[in-house]
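As you look at this complex, bear in mind that one protein chain is not there, while each of the others sits in place.
For reference, chains read A, B, C, D and E in written order, and residue numbers begin at 1 within each chain.
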Amino acid sequence: MADHLDEFQKFRAELNEEILACGHLGMKRFFALDHQAYEAGALDTKTKELLGLVASAVLRCDDCITYHLVRAAEVGWTRAQVIDALNVALVVGGSITIPHVRRAFARMREVPGLQSEVK
Amino acid sequence: MADHLDEFQKFRAELNEEILACGHLGMKRFFALDHQAYEAGALDTKTKELLGLVASAVLRCDDCITYHLVRAAEVGWTRAQVIDALNVALVVGGSITIPHVRRAFARMREVPGLQSEVK
Amino acid sequence: MADHLDEFQKFRAELNEEILACGHLGMKRFFALDHQAYEAGALDTKTKELLGLVASAVLRCDDCITYHLVRAAEVGWTRAQVIDALNVALVVGGSITIPHVRRAFARMREVPGLQSEVK
Amino acid sequence: MADHLDEFQKFRAELNEEILACGHLGMKRFFALDHQAYEAGALDTKTKELLGLVASAVLRCDDCITYHLVRAAEVGWTRAQVIDALNVALVVGGSITIPHVRRAFARMREVPGLQSEVK
Amino acid sequence: MADHLDEFQKFRAELNEEILACGHLGMKRFFALDHQAYEAGALDTKTKELLGLVASAVLRCDDCITYHLVRAAEVGWTRAQVIDALNVALVVGGSITIPHVRRAFARMREVPGLQSEVK
Partner (left out) sequence: MADHLDEFQKFRAELNEEILACGHLGMKRFFALDHQAYEAGALDTKTKELLGLVASAVLRCDDCITYHLVRAAEVGWTRAQVIDALNVALVVGGSITIPHVRRAFARMREVPGLQSEVK
């Protein structure tokens, strides 16, 4: 875990801006569609964010996991619930996901609402 | 979609039985752990089944999708909610998941509770 | 290869119609975006179709390969060029893609313009 | 499991022949390299075949699993050893590999040397 | 993006040399075959490099993307064309590829011929 959460968020914001400004309409639309997928519909946003977290974990994308951990906390999931979701990802995805689960736990130390109470 | 839901379930039940009876303790424990991952904990079973469905869809496993569609209906998710979850999987996993989404829609025709009302 | 090309196309058309009619705006938009990605832009459609074929092959999606083989022939790629593209996919994706390359060759027998001249 | 082992082997042999005869030197060389990877070197062929089986299982390629099950039996691995190797794949690859493990068990019924003694 | 392009290229060159000198003939042949896959055949090198880029993007390999971005510029693809190719990868591979697209955009800042003209 070389980077800190704020570095990740700065890089992410800066590059997203560059991509959206690059003039490719398809990419712009994809980013919009990605955003809309988590808006309330037949399912509420809270549930969808957890779906995004587990999808990110089984597909083993650390940046995606970081993004969805932050969002999970924002929409009200607790540390215990996030861990229970990561356990589903661990069982579905197997031991190959363990390094990503480790980095998810390390990342949770930086996410208000997902930090361990034991110090 | 060569097979019908009942053929899938027959094959699945028969082979699971063979695997559990093969004498390998590790496999037996893995199957138990997989089952337990969806039992109520910090998250309820209903939420976890949807996590399992989306994980199966982004990992593009038709049999896993079929299993979780049946379970999703059993625990009370509606067709509209399942489709909304599959949409998260479609956006996360991209157009490469479209054939699996098509087969998921075809499978829903056989799953009570997930069938389209329009005939 | 259980199915024939026309069965695949019938199933694909029928299910795509069902998905587009299911009332989920996000899915409808994704299908439109997927279609637009292959329209002429900075790259022409012909080049993009070959990109789609190789992406499908390394991601090991038989239905996607079938779709892009048909499209590749329609936009004017020859059998030798398609095989040369599949070779890139084979080297990038490794021997795990061989069964998909085999099915691609079997499928090409049904695609006008991609058939072997030797009989 | 739509197909029988002999149908798989017939299709595989026929298509491999077509690919090797198609005139693409790169593909021909890749097939040769793939073959050579399992020849005795610092590791013996027996060990390498088991590596190929586990790689095929975690990458979830049924045809590759079938091929390596047949080879595993030919080089002298027993049913119990093959199952122990599949268990490593199951733990590494997670529950998403279960449908492939089921099909591996079904396939073993057709592979002399890997059949269950209990009937 | 911890590393700079020249660090990547130094590490890549150094390790490739170590691998080619390690005495394993199979690896040496694989590296040769990988190189040959992009040489002109039924398709020209320019087209093949773009296939390599898109394959790398959907398989989510940052180092491979970096390598093919450099090559894409060398064989004459423009920034707009590379972005159009990355858009195909984004749609095929889904939002899970977004972090890799971000890193591709960051990398393009270092690749002559792929830099944004707007400063």
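Please note the rule applied: a contact is a pair of C-beta atoms (placed from the backbone, for glycine too) under 8 Å apart; a residue touches a chain by one contact, two chains touch by 3 or more.
Computed from a prediction, not measured in an experiment: that's the story for all the values here.
Which chains here would be touched by the one that got left out?
Looking at the entire complex, the absent chain's contacts are A, B, C, D, E.
From the list C:22, C:37, C:64 or C:92, pick the residue that touches the absent chain.
Within the whole complex, the residue contacting the unshown chain is C:92.
Considering the whole complex rather than only what is displayed, give the residues of chain E touching the chain that is not shown.
Interface residues of chain E facing the absent chain: 2-3, 11-12, 15-16, 18-19, 21-24, 26-27, 30-31, 34, 37, 55-56, 59, 61, 63-64.
Contact with the hidden chain only, please: which chain A residues?
Those residues of chain A that touch the unshown chain are 1-2, 60, 80, 83-84, 86-87, 90-91, 95-96, 98-99, 101-103, 105-106, 116, 118.
Residues of chain C in contact with the chain that isn't shown?
58, 90-97
Operating definition for what follows: only the chains that are shown with their structure count from here on.
According to the touch definition, list the chains common to the neighbour sets of chain A and chain D.
Both-contact set = B, C, E.
Steps needed, at minimum, to get from chain A to chain C via touching chains?
So the least number of steps between the two chains is 1.
As a quick test, compute the distance in whole Å between the mean CA positions of chain D and chain E.
Spacing between the chain centres: roughly 31 Å.
With chain centres defined as C-alpha means, what is the inter-centre distance between chain A and chain E in Å?
Taking the average C-alpha coordinate of chain A and of chain E, the gap between them is 26 Å.
When the centre of a chain is set as the mean of its C-alpha atoms, what distance in Å lies between chain A and chain B?
23
Spell out, as numbers or ranges, the residues of chain C touching 2 or more other chains.
2, 24, 26, 30, 33-34, 37, 41, 55-56, 59, 80, 83-84, 87, 91
Using the definition of touching given at the top, classify the network of chains in this structure as line, ring, star, complete or other.
Contact map by chain: complete.
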